[in-house]
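With one protein chain held back, the other chains of the complex are shown just where they sit.
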Amino acid sequence: MIGFSDITKWIHDSLSSALSPGWVLASEFVLAGIAVILIVVVLVVVMIYMERKVAGFMQLRLGPHRVGPWGTMQVFADVFKLLLKESFAPNSVDKFLFNLAPILVLAVSFMALAPISWAPGLQLWDMNIGILYITAVSSIGVIGILMAGWSSNNKYSLLGAMRSGAQIVSYELSAGLSIVAVIAMCGSLSVHDIIMSQADGWWIFKGHLPILFAFIVYVIAGTAEVNRAPFDLAEAESELTAGYHTEYSGMQFGMFYLTEYINMVVIAMIGSTVFLGGWMPFHIYGFDAFNGVMDYIPSFVWFFGKIFMIIFFMMWFRWTFPRLRIDQLLKLEWKYLLPLSIVNVVIVAFITVMKWHF
Amino acid sequence: MENNNNIPIDDLTEEFVVNIGPQHPSTHGVLRLQATLDGETIKDLLPVLGYIHRGIEKMTESLGYKQSIYLTSRMDYLSAHINNQACSLAIEKGMQIEVPERAKAIRIIMAELQRLTSHELWWGSCAMDLGAVTPFFLAFRDRERILDIFEGNTGNRLTMNYITPGGVMFDVLPNFASSIKELLVKVKEHLKEYEELITGNVIFQHRLKGVGILPRELAISMGCTGPVARASGISCDVRKYHPYDGYDKLDFKEIVIDGCDSWARYKVRMEEMKQSIHIIEQLIHNIPEGEFRAKVKGVIKLPVGEYYQRVETARGELGVYIVSDGGNKPYRMKFRAASFSNLGALKPITVGAKIGDLMASMATIDLVIPDIDR
Amino acid sequence: MTKEELKTYLVQIFPSNKVDETFDFPLMFVDKSELLSVAQKLKDSPETQFDFLFCQTAVDRIPNLEVVYHLSSINFKHDMVLKVVLEDRETPEVPSVYSFWKAAELYEDEIFDMFGIRFSNHPNLRRIMLGDEWPGFPLRKDYKDDINIVSL
Partner (left out) sequence: MKSLFQYLKEVFLGFYSLWTGLKLTLYYFTHPRKEIITEQYPENRTTTINIPERFAGEVILPHDENNKHKCTACTLCEMACPNGSIKIISVQEESEDGKKKRVLDKWIYNLGMCTFCGQCIDACPQDAIIMKNSFELSVYNRNDLVKTLNKPGSKLKEKE
């Protein structure tokens, strides 16, 4: 079986034979970037379709089913419509920031994809602080949202942006702490190392109850970080019409929409990498025959299966729960999740020191 | 900012006015609320009305009595049958028309079905205002079935114009009783689902409990009626105290809860749905045979005088006040709309609360804007 | 109290006022100068306890304007009608009953909008539905609008 590392090696070799080393690096950057963007855009298209079908089925509807077979072309039709629409900017907005905000938000969410390991040997940049990098970069996105809300010169947008700022800044903490629990156990920030440490079982199973708890906290905080219901206060349509992107239209709105889904992908990818073993198949320590069977399932199937499972959870929450109020949202974070996460990290540290984990 | 005046920093925050509406997802129509906000907290609230003011009261003065009835379905369009019933009852009162028993039974069944549809829609939109979208579709499933029954029997789905002076427009279809029996079985099942999905939900309860507190005295002073008043411990069901169309012969409970908050208003409506089903079940097994409509003169003229008829719509007490000068047109017709009085309670219960609470209070007060503006 | 009882009671307590009846309720005419004191008595007296103003409107009986108060009691469930007759059509003015029944705030806004009757001491009298620019007061009988009013 040809691994992904063979393919990347072959591309590298054939480029090196034709170009000077500097150009090889540059063209590899461009190729990798295009590849990641393409994969992510395809993922987003699938997710939007999935979201609409999930919502439809949960709401006793059929979901999109007119455009193309089973409505699969609906997303493309929507994107096409958004592309053709005029990106209208009201008179009183701060033009520069108004136009910059969607680009910034989108760029930041793409940046967070750099250290993700997609499959064995398929990783753009295995830096030694990968997880730290992702958490750091993904919190820049809130600046874009604040920028959008402030520059729109709309009170709804401003309120939405402020809510979003408060929310993301708060929930970053418990999301970070729940990742720290795993990092403490495996002892590395590098994405590759974290995945390899789960070769004999995923952390969610190896790490006793504290890691399971951390996973639940992570899913809650992750849902909050991407501003999805029940934490969608930033765009709460029954309160603030559309929140921070009230004034955006056309593809500028499309970019915010795209960002929401890419952020979901990022959250799901980190979740699956840290807790569910990334592309690592389901292994149980000692059961070699079983592990061998599991290895036959390709690694990228494992990875995307886990991603879509987490994404389905998020969608399921969205179409079931009512929204929280802003003070309840902050209370949940600061009074419950954060203290519990800190206690959890202490317990994890204790377990790690005593070497009680597998 | 330079703080020269030794004002505490807290007092330097700037209030700003947000116009919630006239086009806003949670005002359910064209209501505009001028909210003065301090951050997320509401400091003042001023309802601005008139975006759907059609002058129904003026129109009735130039139309006849019969033509006025069809206008009433356009006021509180979720209680169209009940509005028609109120207007018909007022006219019957003036003309001393005796309504046949069969017509009375049909009227009550229709009115209670209408109350059911209205509460179902309220349940869905209440959950949607609080951010859950799925309940809206679950609620519309039953509402759709009831509207199908309306459509089959009356010819229209929303503004039926079915109840007229003297009875009802046409007799019900032969399968009326059986289709309603079938429907009620489903509605009862689905009411349990509603409890599972939303009523028990801890987020939902936290959004409503202790929010929008309307004390009993304030509710009385504000002239609140219907579920809003009954959730504040006021016993004011018109069907009990001023029975019409034979409600006095039926067995049903008036739901009064002393909670005073949005959660109590929610509970009152949920229980009222069960009571409506109970009322329909008493009638549906034996609708009296006979005429469905008493003979009424072609041109309706009320004797000189003033007539006031009240009924219990899904939102509270609807009063029809007719001043007649003996002619074939009403001299003055005033509709005392339930939503209009209930709207007054919105400001005192939301000032000091958060924007999210405003939506919760507005959702549980259940305003219908054309009813406010008329 | 029933309608008849209430009527005799009103005659006893307010001998100077004209007591009549509508089809449903006892009716009492009040002069606008003593409206507030009568309202106070009706609301606070333990026999009547009219604490619920369920409908307030006006009727244009040319040449007079009438303000009609429908009162009810939550405890006793009896109702009555108060009427104030205004002879002045140009600048009609009535004291506001907002201090007794807060529901009057919106009702009186609406009456001011439709009939042009001013309410003194009203907390925020405004043209609630039509807006300040609207010419005339539509529910008055002498309001003419040939374009928009379709008559049969």
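Note that the chains are named A, B and C in the order they appear, and that numbering of residues resets to 1 at the start of each chain.
One rule holds for everything that comes next: a residue touches a chain if its C-beta (ideal position, glycine included) is under 8 Å from a C-beta of that chain, and two chains touch if they have at least 3 such contacts.
Model, not experiment: these values are computed from the prediction.
Here the missing chain is touched by one residue of A:58, A:195 or A:211, and it is A:58.
Set against the missing chain, the residues A:316, A:334 or A:350 yield one that touches it, A:316. Within the complete assembly, B:196 is the residue of B:98, B:196 or B:251 that touches the hidden chain.
The chain not shown here touches subunit A at positions 54, 57-62, 316-317, 319-321. For subunit B, the residues touching the absent chain in the complete assembly are 63, 66-67, 70-71, 134, 140-141, 144-145, 148, 151-156, 159, 161, 164, 169-170, 193, 196-198, 200-203, 298.
In the analysis below, only the chains that are shown with their structure count from here on.
Centroids built from CA atoms put subunit C at 24 Å from subunit B.
Shared interface positions of subunit C, defined as residues touching 2 or more other chains, are absent. Shared interface positions of subunit A, i.e. residues touching 2 or more other chains, are not present. Listing the residues of subunit B that touch subunit C in their complex gives 46, 48-50, 53, 55, 57-59, 62-64, 67, 93-94, 218, 220-223, 225, 234-236, 241, 305-310, 317, 319, 321, 323, 331-332, 334, 336, 340-341, 343-344, 373. Residues 16, 18, 24-26, 37, 40, 127-134, 136-138, 141, 197-198, 201, 203-204, 206-207, 354-357, 359 of subunit B are the ones that touch subunit A when the two sit in their complex. By the touch criterion given at the top, residues 22-25, 27, 51-55, 57, 59-60, 68, 70, 74, 77, 81, 101-103, 105-107, 110, 114, 124, 128-131, 138-139, 143, 149-152 of subunit C touch subunit B in their complex.
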